[in-house]
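What follows is a structure written as C-alpha cells; I'll ask about it next.
Left out: one protein chain. Kept in place: all the others.
Each chain carries a letter (A, B and C) given by its place in the written order, and its residues are counted from 1.
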Amino acid sequence: MFRRNFLKTSAFFGVGLLAGDSVLAAATPAQEAAKPGALPAAVPPPAAGPAAPVAPAFPPEYGPASAKGRVAEIYQKAHQVMYPICRVCPQCDGVACAGEFPGMGGLWSGASFQNNFKDLQQVRLKLRPLNSVSGQDRKPDTTTVIFGQRLALPAIAAPIGGTGSNFRRLLEDAEYFDRIIGGCVDAGTLGAIGDGPADPWAEVQARYQVIKRYGGRAVAGIKPRPNANLLKVVRLAEEAGACMITVDIDSGGRYQGNPRDVMVEPKSIAQLREIVRSTRIPVVVKGIMTPEDAVWALESGAAGICVSNHGGRVLDHTPGTAAVLPAIAGAVKGRMVILVDGCVHYGDDVLKYVALGADAVMVGRHIIRAAFGGGRPGVALFMKTMRDELEASMVVTGMPDVRSIDRRVLA
Amino acid sequence: MFRRNFLKTSAFFGVGLLAGDSVLAAATPAQEAAKPGALPAAVPPPAAGPAAPVAPAFPPEYGPASAKGRVAEIYQKAHQVMYPICRVCPQCDGVACAGEFPGMGGLWSGASFQNNFKDLQQVRLKLRPLNSVSGQDRKPDTTTVIFGQRLALPAIAAPIGGTGSNFRRLLEDAEYFDRIIGGCVDAGTLGAIGDGPADPWAEVQARYQVIKRYGGRAVAGIKPRPNANLLKVVRLAEEAGACMITVDIDSGGRYQGNPRDVMVEPKSIAQLREIVRSTRIPVVVKGIMTPEDAVWALESGAAGICVSNHGGRVLDHTPGTAAVLPAIAGAVKGRMVILVDGCVHYGDDVLKYVALGADAVMVGRHIIRAAFGGGRPGVALFMKTMRDELEASMVVTGMPDVRSIDRRVLA
Amino acid sequence: MFRRNFLKTSAFFGVGLLAGDSVLAAATPAQEAAKPGALPAAVPPPAAGPAAPVAPAFPPEYGPASAKGRVAEIYQKAHQVMYPICRVCPQCDGVACAGEFPGMGGLWSGASFQNNFKDLQQVRLKLRPLNSVSGQDRKPDTTTVIFGQRLALPAIAAPIGGTGSNFRRLLEDAEYFDRIIGGCVDAGTLGAIGDGPADPWAEVQARYQVIKRYGGRAVAGIKPRPNANLLKVVRLAEEAGACMITVDIDSGGRYQGNPRDVMVEPKSIAQLREIVRSTRIPVVVKGIMTPEDAVWALESGAAGICVSNHGGRVLDHTPGTAAVLPAIAGAVKGRMVILVDGCVHYGDDVLKYVALGADAVMVGRHIIRAAFGGGRPGVALFMKTMRDELEASMVVTGMPDVRSIDRRVLA
Partner (left out) sequence: MFRRNFLKTSAFFGVGLLAGDSVLAAATPAQEAAKPGALPAAVPPPAAGPAAPVAPAFPPEYGPASAKGRVAEIYQKAHQVMYPICRVCPQCDGVACAGEFPGMGGLWSGASFQNNFKDLQQVRLKLRPLNSVSGQDRKPDTTTVIFGQRLALPAIAAPIGGTGSNFRRLLEDAEYFDRIIGGCVDAGTLGAIGDGPADPWAEVQARYQVIKRYGGRAVAGIKPRPNANLLKVVRLAEEAGACMITVDIDSGGRYQGNPRDVMVEPKSIAQLREIVRSTRIPVVVKGIMTPEDAVWALESGAAGICVSNHGGRVLDHTPGTAAVLPAIAGAVKGRMVILVDGCVHYGDDVLKYVALGADAVMVGRHIIRAAFGGGRPGVALFMKTMRDELEASMVVTGMPDVRSIDRRVLA
C-alpha cells in the first residue's frame, strides 16, 4: 500500500531526491549560483505553469544481478524516458501503477496484475545439482519450436499496442514495433505487434510492413473487432507473412460503456471458427483463464491458446495465470499450443511456466521497458539475458532440454 | 502499519509536501517574498495559535482508472474538503483511519473495517470471454428490482448520519442528504438518510422532507431507539413515502457506557416484530453477521436483512461481510431480501457480493466522498461509473443479467 | 520491517518533524531569533556532547477511539516521557522495539512478542445484536471473582519490574508501583509488583509496603530465585497481605550466561511444591505454554497458571499465547485459575482471551504506558475504559456476564 502511495507521489518527493542527487554529484551551474538554502537547482522559473512530473533519482546500483552492465543502463534509460508512465520498479508487481489505465497498470485496484505476480512468485523450484546435464562439454538445450518457428528459448513478445493511449506517443508506432520485433528476431525469437480498435488504418498497415521486413517472425495481435473488420486485418497479416495471429477475446468488455467506441466484442465459438477458417496462419485465442474456455477454443479449431488475464487489464480480481495454468494444461495439453503471459521477468519465470504446462511464454511489460530504454539492441539483450538465465537454471535443476521440463522441477 | 503512521502524521509532513508542491507550481506571493531557505510558503503567522491540520499534497494522477476525468476531480476536491476526517486513500482499506471514531474509521484497532476490505479482496473472479453475452447489439442488463423499486444497478446508498459528530458540520444536514439522495436518484437508484439518537427532532424531520422531495426513493435509516421513540420516526418515514426502512440493531452497544445517552438498544425478536407490524414500509434488519440472526430476523417478519458489521464501527475483530455472506444466504436466500455492505468501491465489488448471495449492496464511505467532493452530480457520477464498471465485468464473465449472477463467476 | 527501521531512526528524523511541528505551532523564541534556513529550533548548542534522542512529533489525533479526551492526553504524555524506551505506537505489536531488551521489546528478533499480537489479532468475534442482553434497563455484568477478590472486569495488572534496567529510573520504584496498584484499585481490580533478582532488599521491602497500603489488592510477582531466597520474599508478601503470588518460571534462563548473576533458576515440580506449601497465598505459575506444563503445575498444588511467554522476552519464536491457550484450557480449566497475558489493549482482547479459556487476563505494557503518561489516575482511566469497552462488546455479542463467555462468541 505504502509503496504505491510513495511512488505515486514521487513527482513531488522526486524534486528533493534530485536535489540531493545534485548535491552529491558535481555541482550544476544553477547550483553554483545558488545561495545556501533549500534545493535551488530544482526550482523552476517562478512564473512557470504547472510543472511536468520529474523522475525521482534512480539508484545507481539498480536491480537484479542480470541488470549489471548494459542491461542496467537500459533500465536507467527506460526510467528516464518512461516516467511517470512506468516507474521501472525493481519488482514489476503492479502495486505502484495500480489503476493506471491507460498506462502500464492493472485495472481499478490492480489486483489481477498483482495476482499474476504473486501467484507466480509462490511457485517454488527444486534445486537438483546432482542430476546435472551440464559441464564443460554439455549444455542444456533451451530451444523449442512453435508453429514451425525455431525459437532460441520458449519466450516470445506479447502483442502490446497503444503507443498513443498507453505511451503518449513517446515513440512513433512503427519505430516502437521495429524495436520489439527487431530485437526479438536478433535474439532468435519472435516479436509482436499490438492492435487498437481506433487506430488509423494507415498505421495498422504500417505495422504489418514491419512484420514483413523481419520475414514474418512476429505475432500479429488482433483485437476482437467485429469479424468483418477483423478479417481485413487478417489479410494484412497474411500479406506480411506473420507466423501467428492472436485474438485477445478478453478485450471484449473494454468499450462497453461508450457506444460510439464499440469496436470490439467478445467472441462466440462460431465467430472464432470463422476467423480460424479464414486463414492458414495459426490462430491463438488469447485470454483463456478456465479449462472450459480452453476446450471451446480447441473446438473452434484454433491452433493455440494464450492463458492470460490481459496483464490484469480487463477484469479486476482474477487469479494469476500461474494459478489457473495447470488445470488448463490438464484439459488441452498436446492438442493445441499453450502460451501464457504474466510477469515474465527472468529465465526462472520461463522455467516455471513451462513446468506448469505452457509450451512457451509471452513477455509483455519487461520487453516494453527494454524497447524504450535500449531500442532494438535493448530488446535483444533482454531476451538473450533471459535465455542465459534459463540455461543456468536448467543446469541446476537437471533439465537437458525444454521438452524435459515438467512439474518435477517444482518444489 | 507504516502507512497508517505516515498518513496519521501527514499533517506534519504535509507542510513539506505542500511546500514542494508550491515550488513545483507557480510561485505564490509568499514564496516570492521569501528568502532562500526553508518552506516559507507554509509558515503561519508567528503569533498564530495551534495550526489547523493541512492536507498533504495530492498526487496529480490519482487513483483508479475510473477516476480519470471528472471522477478524479471529485476525489481531489473531497480530499481538500474532508482532510483529515478522510484522507481519500487510493485504497479505502481502513488502515490510515483505524480507530478514528467519530470520523470515518473502524472501531479501536480498525480490524473489522480492514476485514471487510481484505475478505472482499480475496474473492476472485473468473474471466470467461468465450461465454459472452455482449457485442455490438447486445448488452448485459444491470438493472434489478428491490421492494418494487427498479434500480439501474443492484447498489444503493447506505444510511450514514453524523454530519455533526463524524463530519464536523462541513455540510448542513439537509444539504448533505440532498446530495446523496439526489445523486442516487439521478443515477437511477436509491439514496439514504442516517439517524442519530441525539439529533434534534427538527433536524430529523427535515431529513424526511428530503426523502419526500425525491418521491421516497431513499432508505430511511433509523437507529435502534427505544421502540416508542423509534415508531415516531417510522411515522416520518411513512409520511415521506420512504421505500425502505433499515434498523441497524448492531448499534445497540454504542452508548452503553454513558447512561444519560442510552437512547439506543439492541432489539429482541419481539421488539423487531412490533416495528415490522407498525408499518407497511418494508423493514430491513441491519447488522446481521450470522445465519442464526438472519433466521431470527426472518421470524420477526422483517422484509430483509443487511449483512453488515456497520463498517467495522460496533465491534472490533469481526469477520468481513464477504466471509459470512454465503452461509447467511444459504439460510434465508429467496425468503427475504439480502443486502450487504462493506467496502463497495468498483462495479466488480457489486458483482462479487451478488455472486456471494446478496440481492443488492449498500455503498457507504465512497458515496460520502462523492457527496463532499462532487455534490449531487458527484454522487450520480460515482453511481453511474460503478454501473458501467459492472456492465463491463458482466460482459467478460458472461453474465447476461443480474439474476444470472451466482457463484459460477467466482474463481 | 520498514516501520521498525523508521521508528528506530526516528531520533534523527525526529528533528525534522519537531521543526515542522514548531513551524505549525506558535513560534518559539529560538525560532523567532533564527535566520531563514534549516531547523533552528532543534539545533542544540554547538559545543554540546552527543545529543539525547529527541521524541519525534506526535500526531495530534492519535490512536484509538478510546484514546480520545483524557486517554489521548495520557498517551501523548507517555510518549514524551518514555521515548525512546517506548515509542507508544498506535499498535503495540513488537515491531518497532524488536530486540530492545532491557527496554520494552521482545527478545532478539522480537518474534515472540509479535506472535502474541498476531495470534490474538487473528481471533475473530461474532457480532450477535439480536441475541442481546442489554437495553435501557439491562447491562452486562463485567465483574468476576478471582481468588476471592471481586474484580470490576476480568483483567488485572501484570507484574513488571525493572524500573532501573527497563525504565532507566524515570520513576522511583515505589512511586511506579504506587501508580499501578493505586490506579488498578481505583478501577476496581488488582495491581501488581514486579521483582528483580538483583534488586536491593530495601527496595523489595518498600514495594510490599505499597501492596500493604492498598489492602493487599495486588499481585506479588516473584522471580524464580533459589527457593531459600524466594521464600523470604513470600514472607514479605504474606506480611503485606498480597492476594496472589506469581512465580514466572520462564525467567529461569535469563542470567544463564553470566555466572555471578545466577540468581534465578527454572523450577522443578518439587521446588514448586515447596513454594506452594510454604504459604496460604494462592500461587500462580507464570510462563505456561503447553498443556503438559499446565498439568505439572496443577500437580505441584499451584492455585493457578498464567499462560505467558513473558511478553516474548525469554525465548524467541514461541507461539503467541492466544494460539496455545485453548489446548491448555482443555487440560486444566475448572481445576485451577487460568490467567493469560499478551498484548491486551482493548476490552475486546479481554473478551477473546476469556472466550479462549482464560478466567482473567494480565495487562502489561499498556498499563505501564498509562502509569508513565497519566500516573495513578491514568492507570485507573485505562482500566475503566477497558471495562467500558468490554461491556459494549458483551452487548453486541450477547453475553450477559463473564461466566457466559465461551467459544460461541468467536467467529
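Convention: a residue touches a chain if its C-beta (ideal position, glycine included) is under 8 Å from a C-beta of that chain, and two chains touch if they have at least 3 such contacts.
All figures in this text were calculated on a predicted structure; none of them were measured in a lab.
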Hidden-chain contact residue, picked from the options C:Gly188, C:Pro226 or C:Gly301: C:Pro226
Residue, one of C:Ala152, C:Val204, C:Ile249 or C:Val396, that touches the chain absent here: C:Ile249
Touch with the omitted chain, as defined above, among C:Gln80, C:Gln122 or C:Ser268: C:Ser268
Contact residue for the chain not shown (choose from A:Leu125, A:Ala206, A:Leu231 or A:Ala331): A:Leu125
Hidden partner chain, residues of chain A it touches: 2-3, 6, 17, 20-21, 23-27, 32, 35-39, 57, 59-67, 89-91, 93, 95, 121, 123-136, 139, 345-346, 348, 352, 388-389, 391-397, 411
Residues of chain C in contact with the chain not shown: 1-2, 4-5, 8-9, 11-13, 15-16, 34-40, 42-44, 46-51, 53-54, 84, 98-101, 105, 107-109, 111, 115, 226, 249-250, 252-254, 256-257, 262, 265-269, 272, 285, 287-290, 292-293, 296-297, 309, 314-319, 324
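Criterion: only the chains that are shown with their structure count from here on.
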Interface numbering overlap (same over half, different under half) for chain A and chain B: different
Angle, in degrees to the nearest 5, of the Cα rotation that carries chain B onto chain C: 90
Middle chain, criterion being Cα centroid separation: B
Inter-centroid spacing, chain C versus chain A (mean Cα positions, whole Å): 52
Distance from the mean Cα position of chain B to that of chain A, given in whole angstrom: 37
For chain C, residues that touch 2 or more chains besides their own: 2, 36-37
